[in-house]
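All protein chains of the complex are present and in place, except for one that has been dropped.
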Amino acid sequence: MKRKVAILGATGLVGQRLVQLLQSHPWFKVEVLAASERSAGKKYHAACNWILESEMPTDVGEMKLVNSDVRSVEKAGDVDIVFSSLPADAAGQIEEEFAKKFPVFSKASAHRLEEDVPLIIPEVNPDHLRLIPFQKKRRRWQGFISTDPNCSTIQLGITLKPLMPFNLKRVIVSSMQALSGAGYPGVASVDMVDNVLPYIPNEEEKIEVETLKILGDFKGSKVHPLNAIVSASCNRVSVKDGHMECVFVECEANPSVEEVRGAFEHFRGKPQELKLPSAPKNPILVRDEPNRPQPRFDRDAGKGMSVVVGRIRHDRALGIKYICLGHNTIRGAAGAALLSAELATQKGYV
Amino acid sequence: MKRKVAILGATGLVGQRLVQLLQSHPWFKVEVLAASERSAGKKYHAACNWILESEMPTDVGEMKLVNSDVRSVEKAGDVDIVFSSLPADAAGQIEEEFAKKFPVFSKASAHRLEEDVPLIIPEVNPDHLRLIPFQKKRRRWQGFISTDPNCSTIQLGITLKPLMPFNLKRVIVSSMQALSGAGYPGVASVDMVDNVLPYIPNEEEKIEVETLKILGDFKGSKVHPLNAIVSASCNRVSVKDGHMECVFVECEANPSVEEVRGAFEHFRGKPQELKLPSAPKNPILVRDEPNRPQPRFDRDAGKGMSVVVGRIRHDRALGIKYICLGHNTIRGAAGAALLSAELATQKGYV
Amino acid sequence: MKRKVAILGATGLVGQRLVQLLQSHPWFKVEVLAASERSAGKKYHAACNWILESEMPTDVGEMKLVNSDVRSVEKAGDVDIVFSSLPADAAGQIEEEFAKKFPVFSKASAHRLEEDVPLIIPEVNPDHLRLIPFQKKRRRWQGFISTDPNCSTIQLGITLKPLMPFNLKRVIVSSMQALSGAGYPGVASVDMVDNVLPYIPNEEEKIEVETLKILGDFKGSKVHPLNAIVSASCNRVSVKDGHMECVFVECEANPSVEEVRGAFEHFRGKPQELKLPSAPKNPILVRDEPNRPQPRFDRDAGKGMSVVVGRIRHDRALGIKYICLGHNTIRGAAGAALLSAELATQKGYV
Partner (left out) sequence: MKRKVAILGATGLVGQRLVQLLQSHPWFKVEVLAASERSAGKKYHAACNWILESEMPTDVGEMKLVNSDVRSVEKAGDVDIVFSSLPADAAGQIEEEFAKKFPVFSKASAHRLEEDVPLIIPEVNPDHLRLIPFQKKRRRWQGFISTDPNCSTIQLGITLKPLMPFNLKRVIVSSMQALSGAGYPGVASVDMVDNVLPYIPNEEEKIEVETLKILGDFKGSKVHPLNAIVSASCNRVSVKDGHMECVFVECEANPSVEEVRGAFEHFRGKPQELKLPSAPKNPILVRDEPNRPQPRFDRDAGKGMSVVVGRIRHDRALGIKYICLGHNTIRGAAGAALLSAELATQKGYV
């Protein structure tokens, strides 16, 4: 018996990826698709500008969209889990309404930094799910909200976790982010031709703050952010999928390139241990060619769930530098939400 | 009476820019165009795959290319100055032959790091030209070699110079470099579609080492490199012209954003003081919009000779971060060579 | 004394080009900028996402936008001429209101095919302006509406006019159109990466019908469309500016390639004869290289007002084939409107 899933924001880019990834999921099935009022009542295929290369699943295409409120969703089906990929401003209140009754796994930024809300990368901080009982109790909810970090934070966080034993002090990251990260329609094509945009609103702040919460310690009933520094400079480039990040890292233990390479290569987390359905075999794949990773070649590694790392080398300034690449709408969004829900399910929170 | 110029490597991308910029130069005129043996004997318009948007000057198009050796060049005209944009491997020996008789201004990397060879950014280290008499004496040459830094180094160096009073300690730079920086044909188009290349051979080393020589002190008969650290991570993106750099800087004096902004804005160098023909009014232009500089909009600032800086902001990790953009084949190559030659001419070295 | 101009739709792509081209116009000056209610009251620089490479003229940037209705415009200034680059659906009624009092030169498609409305390419059918008195009389307007064709039609029409003496029978055109033709924000960047869109809504119909009206005869009080066939297949490609068209033409007189080349090269129209300020020296520029025209190299020919033709060759199927390229927001839009207004002014209609 599969658990029944509702997707809020089903017509957006992340919603589409969720539909795609849930198509033959062993544990979950799509039960309700919700979107804005404008789309409610229409069939999914009619309301959704599907932009993925694989075809829209025909049965899902025939489903009727409902409005993103609790009553409409409840009326449309018997739901066990709610995935939210609502826009940040809408997400705040709507997700709280749903969390009164349902486990909500959210890609939206609205609740990420609230003290009792887990901000989860399943390979990195699975124990932060232990915030859930405190959250439910404090808010008197039957359900809860669990959030996924920003796309560019997730891939960075996955590569920083194996460096934690070397005592992480400072991280500088400069990103070249894909167009799909801006949602749909996102950036105008006329702005991207022969161009780079050196600014993505709020993105640097998200990386700088979220990373420290994710790498923080769960103690008592709280997460204590990591005592370290992260600084980011974020750019948009003309690539469809796959965020690239140039990372410079300072660790107190000053590890060698070989030690860092080994830490990346052997890194495994709970999802691998528990063999969760969406878990890639390797959370991190190391490439030794001088010119990898590259978005077009590496974004689909591990079905889009592996982060690909390359060019690990000595850094004169901070000690170590490397490049990492992650598929921003799979590992950075829809796949992240799925993996979080799988972990929470396996751990008994759902 | 204009000085007569020979261009070695005249058919390449930098050679073409030199031809374009010399078209109505008040001090210099094109006298001899030299290229590889394959092209020698052909008319310039027939041998050169002109890729600039402005039309090839018709008179230059009719000039006959000669081989890049001293005898052929001397036979073809009465030359005062030699510009070299030869490939690095060819440049080493050929430039030395020419330097026995001529002042050689070189864009090639071959001689940049030799102790008695100036590596010049006219606004930054004009006094390094004082290496020339020592070089001539030591090598027993009538002429000399003066070099321009790598394109991505030049724009970085220009922005670091005004920060020198704050006592520069560490610089981290991550670049997104234009296709024209790879010469012609350079990168295959099939490699760049929907992609970013995180590697440019030797580029990071050049930035890391050249910058310190440029910012160094001329004392006695030598340049003493700056005692600081520069670290780079270089990427190729699908932009025609204009290198973008995300720069993170640590200064001992820990200047405020306003102090840094002021230092950039008020920076002027010898070329501005001397009103050299190719000098832009402002070596650095500061943009205050959140999303500038952008290659397509800002690369032509100051006729391609100004470096455009934006997003100057506090950096948690090192103190200050900003974005800079320079036109890689003008300020980063042909214009750099011209400005160096103008400075050397004005200073009496030519 | 310059005539005072109001621009309706001033913040859009075509509006921006109009502002740019009017910056130092000898006959016209910007007096009023009008836009949608959302922008009215704001300064131009605050409301307009300026996407041209040249800087926004500072004085225009300080002008306050007014709403696009007659009363607001009249209150804002003493206007002689109205340029409209409103969206097609809004244009219908608003332009009629303005035409009751003002000469309106419109880029919108709303009125193009009305029997008493001139659809003008100044080099092609200047005599169609003679519809104006009939229009004014019939509609009892003090002003009038004169329209410019669709961007892809204009460049085609200019190249077909010199072929009229050969008795044009059939034209097949396949276009590769630039992103700026879709306005702003236009096409989503994520849709264009590594892609071509083989469809532009209504574009083919516009080319097929408008061309025949333009090439038609003004007789009595009417324009009789040309008795010929035009068929189009329109595509969007990832180019910023400059529409490319592959044209196949059948003429009864079956001209040779040389005759066609000569007809293109020697073609001049009223704007050239009258030396109108925006008239290019050559309406058509012929390139003989095998691989021209190309958008990046040729779109700015004649300050964006020349159509560049290349690859004129024998066609097995229809007789003649060639490629033509025009700058879609200059010759195809803002420049077209200006040139029409200049012609009408010179002819005494304004």
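The letters A, B and C name the chains in turn, as written, and every chain counts its residues from 1.
Simple rule for what comes next: contacts are C-beta pairs under 8 Å (C-beta built on N, C-alpha and C of every residue); 3 or more make two chains touch, one makes a residue touch a chain.
Given the structure is predicted, the values throughout are model-derived calculations rather than measurements.
**Q** Just to verify: which one of C:47, C:79, C:230 or C:301 makes contact with the chain not shown?
**A** Of all options in C:47, C:79, C:230 or C:301, contact with the hidden chain holds for C:230.
**Q** Of C:239, C:286, C:334 or C:350, which one is in contact with the hidden chain?
**A** C:239
**Q** Of the residues B:34, B:47, B:226 or B:239, which one touches the chain left out of the display?
**A** Residue touching the chain left out of view: B:239.
**Q** Touching the missing chain, which residues of chain A?
**A** These residues touch the chain not displayed: 53, 193-194, 240, 296-297, 300.
**Q** Since one chain has been left out of the picture, which residues of chain C touch it in the full complex?
**A** Output for chain C: 170-172, 174, 176, 193-199, 201, 208, 229-231, 233, 235, 237-240, 244, 246, 248, 290-297, 310-311, 315-318, 321, 323.
**Q** Could you list which residues of chain B touch the chain missing from the display?
**A** Touching the chain left out of view, chain B contributes residues 13, 51, 179-180, 182, 184-194, 238-240.
Following the convention adopted for this analysis, only the chains that are shown with their structure count from here on.
**Q** Report the chain whose mean Cα position is at the greatest distance from that of chain C.
**A** Relative to chain C, the chain with the farthest C-alpha centre is A.
**Q** Would you mind pulling out the distance in Å between where the CA atoms of chain A average out and where those of chain C do?
**A** 47
**Q** Can you list every residue of chain C that touches 2 or more other chains, as numbers and ranges?
**A** Answer for chain C, listing residues that touch two or more other chains: 193-194, 240.
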